[in-house]
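Omission of a single protein chain aside, the complex is shown with its protein chains in their original locations.
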Amino acid sequence: MYEFDYQKAASLDDAAKFLAAHDDAKLVAGGMTLIPTLKQRLAKPSDLVDLASIGSLKGIAEEAGGVTIGAMTRHVEVQRSDIVRRVIPALAALAGMIGDPAVRNRGTIGGSIANNDPAADYPAAVVGLGATVVTTKREISGDSFFTGMFETALGQDEIVTTVKFPKPQAAAYQKFKNPASRYAIVGVFVARTGQGVRVAVTGAGPCVFRVPEMEAALARSFSADAIKDIAIPDDGLNSDIHASAEYRAHLVGVMARRAVAACA
Amino acid sequence: MQKTVSLTVNGKPVSATVEGRTLLVQLLRETLGLTGTHVGCDTSQCGACVVHVDGEAVKSCTLLALQAEGRSVKTIEDVADGDTLHPMQEAFRDNHALQCGFCTPGMIMSALDLVKNNPDPTDREIREYLEGNFCRCTGYHNIVLAIKAGAAAMRGAPVEPHGAAAE
Amino acid sequence: MEMHGELRIPAPRAEVWAKLNDPETLKTCIPGCETVDKISETEFTAKVVARVGPVKATFAGKVTLTDLDPPSSYTISGEGTGGVAGFAKGSAKVSLDDAGAETVLRYGVQAQVGGKLAQIGSRLIDATSRKMADDFFNRFMGVMTSSDGAAPAS
Partner (left out) sequence: MTEIGTPVRRREDYRFLTGQGTYTDDINRPRQLYAYILRSPHANAALRGVDFAAAAKAPGVVAVYTGKDIEADGVGGLPCGWLVHSKDGSPMYEPPHPVLAQGRVRHVGDPVAVVIADSLAQARDAAELIQVDYAVEPAIANAAGALRAGAPQVWPEVPGNICYDWHLGDPAAVEQALAKAARVVKLDLTNNRLVPNAMEPRAAIGDFDRATGEHTLYTTSQNPHVIRLLMGAFVLHLPEAKLRVVAPDVGGGFGSKIYHYAEEAIVTWAAAKLKRPVKWTAERVESFMSDAHGRDHATHVELGLDVDNKFVALKVSTIANMGAYLSTFATCIPTYLYATLLAGTYTTPVIYAETKAVFTHTVPVDAYRGAGRPEATFLLERIVDLAADELGLDPAELRRKNFIPTDAFPYQTPVALQYDSGDYFSTLELATKAADYAGFEARRADAARSGKLRGIGIATYIEACGIAPSAVVGSLGARAGLFEAATVRVHPTGSVTVLTGSHSHGQGHETTFAQLVADGLGVPIEQIDIVHGDSAKIPYGMGTYGSRSLAVGGTAIIKAMDKIVAKGKKIAAHLLEAAEADIEFKDGQFSVAGTDRSKTLGEIALTAYVPHNFPHDELEPGLDETAFYDPKNFTFPSGAYVAEVEIDPDTGTLEIVKFTASDDFGRIVNPMIVAGQVHGGLAQGIGQALLENCVYDHSTGQLLTASYNDYAMPRADDLPSFALSTHATLCTHNPLGVKGCGEAGAIGAPAAISNAIVDALKDYGVRHIEMPATPEKLWRAVHPQNMAAE
């Protein structure tokens, strides 16, 4: 690692002000992606601003029939939360599939979505459930929060504070893991909601995306059979030593059908 | 920039001057001489460095020392009760769940974290829980047996005959 | 990594060609480019800051134009080293064809990454190269379509 100044932010305001004033400062939430990157010297932030002491960023609450999760809430807390397990069990299950237990004991939902790794799990839930990301400045719909590979709608001094997940009628997440990293080669989150069906895919492309053809077909008939003939084009999908774009495209179909079946 | 970090390590208050970039594992190994916690990779996957922070398993290679300010850290050196091995350590020994011993401290710290949350884990649950702990020697077969036996001993259940010796 | 693409630019071929050879335009279009300095008609030095998620690496290197066939085609190549991050090389074969008042720009891009970025980030190489190529030609399209010919704010 390169040397940096470690700052413990006392409040969100402090953190935002610090970020606004320091171009090369980075927020650290759980640090599960950032710290390994720094260890490889692949980034040289001037300061690390730790959000860990800001109590208002933590916690899980049942609100407006859905679940609101503070940005600094760790994966393990979402995985084990009675509220999440009761209201959106698929979300608790997804949290339990991230990384490994020691990583889930540190990694946070806010850190994960702000990082927007193309193979991360949470973006699939945020988009799949039609969640709203609340920041220090505004509310951003899940659909417009993730803008590209590792890119989000967040501004330089804008910090995620909570994520509001509406309760779906039914939802499920199916993940096909990379055998080495255990990130998603393909993860598909399917949710049936009052406003229709949402199908969100992570791992397959540079950024989480929805599959409108599947959503439309499932809105007509919510069954795995309804989407069995929908082929996902592999154009633009990720291709690496672990899986070709063609295989990923195929897996999107399989994982989507399994997620639909798991919703039943 | 050097800063002072104060925390509790194995029940004792500790203060040290560290850089921002100093990792918890460096503080433990290099400053405090607690070399039972090992470093086996750079990417937060192998689990040789797992310790408990405030009672939870974390990878000490992916935590800054300064992030542990005010917290309570427990390492493998504080698991046994004096010369008496903890039941989980005893189970590892009795089931031959270690060979070279390098992954063992992290493995035991993870096993204790698992059993705290799931006192009677199934084989499958144990295997899934070890996703973040690599062992290159044992093929995990005996580690699974050991964690089952250790969990049973910890909850006071009768100790089942150990598979390693039976073979 | 290899990729191909095509743009239809609402400008005459000579104008497109001129912009393709203009260091200021190159600076605007190369994602993360901070400086471009001309050494000769076909050689430039450049500094590019590549940001991929938590990774931020500064690459210093050269941009060269070869296979020049004005105002129809060239190959633009970049090669830079990014310290511990490793090195990156990329080239695009660009050809222009008249299409009425417009110009069709076709490109074929090749990219190569080495050193630490390849060793620990191989899963991201293709997607990153693709994105950088897309960004380059999108920005170029932006330059060609903005009224004053300057770069759009990005």
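Residue numbering begins at 1 within each chain, and the chains themselves are lettered A, B and C in the order written.
Everything below uses one rule, namely that a contact is a pair of C-beta atoms (placed from the backbone, for glycine too) under 8 Å apart; a residue touches a chain by one contact, two chains touch by 3 or more.
What you see is a predicted model; the values in this text were computed from it and never measured.
Interchain touches from the omitted chain, evaluated on the whole complex, reach A, B, C. Residue-wise, the contact with the chain that is not shown comes from A:247, picked out of A:18, A:222 or A:247.
Looking at chain C, the residues touching the absent chain are 83-84, 86-87, 112-116, 118-120, 122-123.
Touching the omitted chain from chain B are residues 19, 21, 29-30, 34-43, 45-46, 48, 75-77, 79-80, 85, 89, 92-94, 96, 98-105, 108, 123-124, 126-128, 130-131, 133-144, 164-165, 167.
With the whole complex as reference, residues 1-3, 40-41, 176, 179-181, 183, 241-244, 246-247, 250-251, 254 of chain A touch the missing chain.
To be clear about the criterion, only the chains that are shown with their structure count from here on.
Centroids of chain A and chain C (each the mean of its C-alpha atoms) stand 31 Å apart.
Centre-to-centre separation between chain A and chain B, using Cα means, comes to 29 Å. In chain C, the residues touching two or more other chains are 120.
Residue positions of chain A with contacts to 2 or more other chains are 38, 40, 181. By the touch criterion stated above, chain C contacts chain A in their complex at residues 51-57, 83-85, 116-117, 120, 122-128, 130-131. Considering their complex, residues 1-6, 8, 28, 31-32, 35-36, 38-40, 48, 50, 52, 76, 80, 99-103, 105-106, 181-182 of chain A touch chain B.
By the touch criterion stated above, chain B contacts chain A in their complex at residues 1, 3, 19-21, 23, 42-45, 47, 50, 56-59, 61-64, 66-67, 69, 110, 113-114, 117, 129, 131-133.
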